[in-house]
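Note that one protein chain of the assembly has been removed; the remaining protein chains are unaltered in position.
Read from first to last, the chains carry the letters A and B; within each, the first residue is number 1.
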Amino acid sequence: MAHTPPLVEEPPIAQVELGDIGTGPGGPGQGRDGERGPGPGGRSRPVPQRSYVTGLTMGLAAILMFFMALVSAFIVRKGLSDDWRAFPLPPILWLNTAILFVSSITIQVARRRLGREDVAAFRRWWTVTTGLGLLFVAGQLIAWRQLAHEGVYLASNPSSSFFYLLTAAHGVHLLGGIIALIVIGWRSWQNTRVTRSTATEMAAIYWHFMDGLWIFLFLLLMMGQ
Amino acid sequence: MSAHAHPVSHHAAAPQGFIRRYIFSTDHKVIGVQYWLLALAAVSVGMVLSWLFRVHLAWPHAILPGFGGVVKPEQYLELVTMHGTLMIFFVLTVAPQSGFGNYFLPIQIGADDMAFPTLNMMSFWVTFVAFFVLISAFFVPGGAPINGWTSYPPLSAVGAISGPGQGTGETLWVISIAMFCLASLLTALNFIATTIEMRTQGMSLMRMPLTVWAWFVTAIVGLLAFGVLLAACILLLLDRTAGTSFFIPAGLVFNDTQPALNHSGGSPLLWEHLFWFFGHPEVYIAILPSMGVVSTVLSTFSRKPVFGYKAMAYALCAIAFLGFTVWGHHMFVSGMSPYSAIAFSFLTLSIGVPSAIKTFNWLGTLWGGKIQFTSAMLFAIGFVSLFVTGGLSGLFLAQPSVDLPLHDTYFVIAHFHLVMGVAAVFGIFAGTYYWFPKMFGRCMNEKLGKIHFWFTFIGAYMIFMPMHWMGIMGALRRYAQPGGLAFLQHMSPIEHFITIAALITGAAQLLFYWNFFWSLRHGQKAGDNPWHATTLEWAVSSPPPHGNFEQVPHVYRGPYEYSVPGYSEDYIPQHLAPEQVAKAGA
Partner (left out) sequence: MHSRKTERGSGVAGLVLALTLVIFVAVTVYIFAANVFPMAPSITRVGDWIDSQYNLTLWITGVIFVMAQLGLAWMVFRYRDRGQKARFVHGNNLLEVIWTSATFVLFIAMGAMAVHAWSRVHFVPASSDALQIDVMAEQFTWNFRYAGPDGRFAPTAPENYSDANGNPFGINSNSKDTDDIVSPILEVPVGRQIELNMESKDVIHSFYVRELRIKQDIVPGMDIPIHFTPLKIGTYDIMCAQLCGLGHYQMHSTLHVVSEADFQKWLKQQEAENQQ
């Protein structure tokens, strides 16, 4: 039968208080006081940059499922009953779509510039993209105003309910992207956990996804008319 | 720890100050405990609610404190609705996954924290707020909602006209659940990124403990399912507050109130499809982590490797995948196409196959073992028994024709309580008794733990087995009273039996509370590895230091190398280099 060796004598543990869970031997103040290791932001080890892209991809999967649920609700609701009334989509939506599409191009240009280490050019193209994004959102709001003017509101008809809902859901997610663009374009990149190139890559992936999603939703809304 | 030359990880300064260390902490260990405590609060409320409605069911004329008289039907339904909601969301989705998963996933893969610690902290606080939003439903005019945790429209969509609690109470319910969905999605994202990207050297997928597999697979399920519930909640909220008609058809007249409600064309079945598309994966979210814990605990205290590790990992994946295809089995009698019922039925029966594989492998793990009956082990063994019983009743419900007499009866209540309300909870208990020494540096009292087990195991069967028979005889769910039906009134001796069992079992849980809180301060000091276990968390101090590992660990073998012949110890930790492992007779 295996003989169990005596337990290694442990270093004296300070009285373990309720909640002393994240610290223990090797906790604060021991050894290298105040010295920051290779991992900025208080971590022992740096997070591999590709974790951010993996995380983003998972986030996009979740967002996709959310929108697919709304889309399937759209399809079911349209097919189910005979109260679906088409209404003319405000033509400004075409302009908005074009603006968003162009912004996908400009964000790619910005990435290329950054890849060539031309930070000034990167900043310019990044700003253009941000501006286009804001224009898109403004354009969507104008579309809403135009519809309201025609008397088409959220509850007027299931077709309009889905229009407002889908554009709002997309818009909210896009606004999140715009905030990211602003932060990335303007922050100082000293001593950050995530590198500028990773951040721009993530923002660009997200941006393209939002663009593609919009085109899909726009087609769906047109199909609904 | 390994003496190989690894880059020594510098200890970045741990946060200072009470607030940063214990309240707004980004440390996954703190967050894990916070979630666990939140679940404890939720289960306490949920359990008290169950005592209240169980007493009412046994003694319908009893005057319960705080009810202002005999329990009214709407109060009964409030109790039942909130009990279900709290237990499924704030206990079974929080404790095993967000609680233990947060604490131990990074450590078991050799990482220093989750991939996104700040996001992790935000997820917890959103969940925390969601809990209070839910509880607040009790205190608003009209009270808490009465439509069950499943919240079917039109009952849940038309507001106060359909019943008490259906106004503000239900709106708060929807908002709480929507917040919960968001927080869960962020947590899932974190778990997945961490597992994929932050495994230490040597920690291949096939060397991960089954707990990690379970948390990983569960996170994928959650990632794909919670977005659908969020969408459904938004649609429901719009129907309730903005006059839309996603779920509300035309021509609804409540209590003769003319004209009919100003809605039209909506489909209540649309809600059911969206809800159950989430709802069925949700129950696997509730049980998969416990399955991971059970596999680990059975192995540790049998001193044997898990039998069929690969099959176990694949079975977890199969259950998760198939779990997305079977939602229609909640809807056999719903009015959906009866042809789709056949498809859902076969898929549901297929899910029994990976579940059976896991059961066989658990038995295989015990077989030939050297079984040590610690509290954690008792609960893990209990899990196997309960999972078998609860799973088998599912076979009845999986067949549409046999489901016809049993749907929406107490048979269903028995089924899901045995698998979720007891088996999954046993996984939480097993995890707590097993990991308490690691988390808090002290041991829980084993004697109390064993008494807790016996009362809970026997008590749970006494509570839920009779419900099968009530359901077979035709007793329906969500009935506040027998309502003048003779055959239901004749069941009152069974109701008495169940209620008494529930109250005794509930009282026995006080042993657990006592044991837990007392041991935090006065429990015997625990070493690093009181159970002589092999996975990485047992290689570090109890509790682990900030950053988890003094040096980056390297993994040399699988997670369950117990009783390997030719070595002096009956366990070989994952992180010991081969030349460091003492041979027999050395």
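One rule holds for everything that comes next: contacts are C-beta pairs under 8 Å (C-beta built on N, C-alpha and C of every residue); 3 or more make two chains touch, one makes a residue touch a chain.
What you are looking at is a predicted structure, and each value in this text was computed from that prediction instead of being measured.
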Selected from B:G68, B:P141 or B:G335 as touching the chain missing from the view: B:G335
Absent chain, residues of chain B that touch it: 72-74, 77, 146-148, 152, 154-155, 162-164, 249-256, 258-260, 265-269, 302-305, 307-311, 333-335, 338-339, 341-342, 345-346, 349-350, 352-353, 356-357, 359-361, 363-364, 366-374, 377-378, 381, 384-385, 388-389, 392-393, 395-396, 398-402, 404-405, 407-409, 443, 446, 450, 457-458, 461, 465, 469-470, 472-474, 476-485, 487, 524, 526-527, 530, 562-565, 570
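In this text, only the chains that are shown with their structure count from here on.
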Between chain A and chain B, centroid-to-centroid distance (C-alpha), Å: 29
Partner chain A, residues of chain B touching it in the complex: 9-16, 21-22, 25-27, 29-30, 33, 111-113, 115-117, 185, 188-190, 192-194, 196-198, 223-228, 230-232, 234-235, 238, 242-246, 249-250, 264-267, 270, 273-274, 277, 439-442, 520-521, 525, 527-528, 532, 541-550, 552, 567-570, 584
Interface residues, chain A side, partner chain B - complex: 2-5, 7-8, 10, 13, 16, 18-28, 30-39, 41-45, 47-48, 50-52, 54-55, 58-59, 61-70, 72-73, 76-77, 80-84, 154-155, 158, 161, 165, 169
